[in-house]
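Below is one structure, written out as structure tokens; the observations come after it.
Missing here: one protein chain of the complex. Every other protein chain is in place.
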């Protein structure tokens, strides 16, 4: 069974391959009468866009989102919002050489065994390029939440560990996050991270990272009570992103060592 | 709740407004390794296309379907198939005059009451133009079924009543159906229908119609046993088309007068 | 794929076979804080209950519904409401003789071909006994709607045709409907229907019927706009009931002969 939809009341379906004509998504269930323009989405797209520094994918994409439906005279109408992002830098030839090879750490082999066919150009559907569509859908979700919940609602994220290097979370500074190419919230760690990642790149290797998300102003009781409870939907969503292998909520795995008297925060 | 998706294993989501940039749909759950090209879809689109005769909508649309994803080197890959149809003849100005009016027999008023906003250009999302997307998704479904079930699988449809005029079903001729602008299967009725519809048009009026669908070679046991059984899904799907107000399966409402001994066919 | 769930926000899943221990359903998505007791459900169950007259199934069932969850101190809690109806008159022996036969007009053969196994006792899952669970879920839905929409909301149903006999709908009398064993709204037709049905029974035959449902006080804009629009969900639901082969909404199939000027009501 193929399943490319996420959400229940507010739902989106993503489509597209890394080196196809375009990628996109359809958001269904967006409330009507919300002010929405492509500009609201573009600022989040800009943060994700490849080719911005030597530390990210070198692919050159403008990642311009075009809204094709569901918005009339600057407002959502309650009907499905279709968004499209054309692929500009889809150099398929680059992949001809690996046409008959399976890349380690990617899902090439799994796709081939599952479907008996695979689009080998940049990983096809398995490419992390799919996440661009989530960013677009997420930008709409944020716009809706700001309208519905109000100014109290805030959500932010940062990279708090890069490979073997952590950062000092006591130095967390929201404004710093978008000033460095690593989305690191601790200004003092940036230099070290840069030096480290340069050496990793030079050696032809790579490394992982840990991201921390902080949301505030969330209404009590959001989500379903058991299956599809907020923790569950967040964990399921994050774990569906390529390369994500762990999710902690609150104390996460460290909750195991908490005692009954422990102050939770 | 907005809901623009149909199907379970093979599923499609449609989007788009009558006078927006484009309309389209995303087919999810299509089996991999099926030969599929835009040509397979275009022949069904041609049958539905407006502007072909004076008896249909005068809107001029080429209704060219472009496949954006899910097909690689002429074969489906098992990933979502996104299709787009650009609107060429979207003369929004034509609708400025009815901007503040609700058209009878349309869903203008309902949309406005439900959402507090409506796209008045040609009915927006409520336009029957949405059905173009179903034709595209249906063409893929037919291609898949032909491959999976084989040559025994056949499906055909015709208009068997036009306004107050029926036709002689004993004269049903498959080849006749696509030869006249009414999809009438009975050659002898065509002339009369034409005369009748011309007079209806001249008087500034309109009329309804009845369609008959015939499928054969269907495997026994298709569909779920109760909810989402084949009859139920067919009835639900047909009744979601604008202006459809009745669905009969087999003897339909006439089953009421059948006796226990009645020969069912 | 098996699918025994109906609904989206308010959803129910039915289970059980005609001659198993019990049948039942789970209602999920019922709003909290609605006064609900088994008594609210039992009055609707009584109307459906078999064995009440010689004209219905002679099976003796009290069809007592027991609520097992989701209600606390007389009020719904927002959690799933599980209901169970024990089968009392499940005389499986009656069916031993048809163990190796497929009954015409039933789904025995289809189930066997689909699953390779069938519960031949009274049709097992294909038995119309399943509809008892819908009545229970529907009774809860009505209770909720009365609370949410208020007194303006009304829904009623009657049998308007029995085999070859219609009735005079001008004589429709709500109070008459539950006074005769046919749920006929026209007192003057009852005698004739009784005579007719007795003769049908005597000849060892059976006949069909047509039901008319009337709902009023429904809020504008209920349901999704296209797929899962109210017409579509109603048609799909009705057509999932055993033996239902046709659904007309409003003018139904007769809408075909309406002209553009026609007064719709």
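The letters A, B and C name the chains in turn, as written, and every chain counts its residues from 1.
The rule we apply is simple: contacts are C-beta pairs under 8 Å (C-beta built on N, C-alpha and C of every residue); 3 or more make two chains touch, one makes a residue touch a chain.
Here the structure is a predicted model, which is why all the values come from computation and not from measurement.
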Original post:
If the hidden chain were put back, which of B:79, B:180 or B:248 would touch it?
Top reply: B:79
**OP:** Spell out the interface residues on chain C facing the chain that's missing from view.
**Re:** 1-5, 9, 13-17, 20-24, 26, 28-30, 32-33, 66, 68-70, 72, 75, 77-82, 84, 111, 114-119, 124-125
Subject >> Missing-partner contacts on chain A, residue numbers >> reply: 1-6, 8-9, 14, 105, 107, 109-111, 113-115, 125-126, 130, 161, 163-164, 200, 204-210, 220-221, 224-229, 231-240, 243-261, 264
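Methods note: only the chains that are shown with their structure count from here on.
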**OP:** Determine, using the mean of C-alpha atoms as each chain's centre, which chain is farthest from chain A.
**Re:** C
**OP:** Would you kindly tell me how far, in whole Å, the mean C-alpha position of chain C lies from that of chain B?
**Re:** 30
Original post:
Multi-chain contacts in chain C: which residues touch at least two other chains?
Top reply: 225
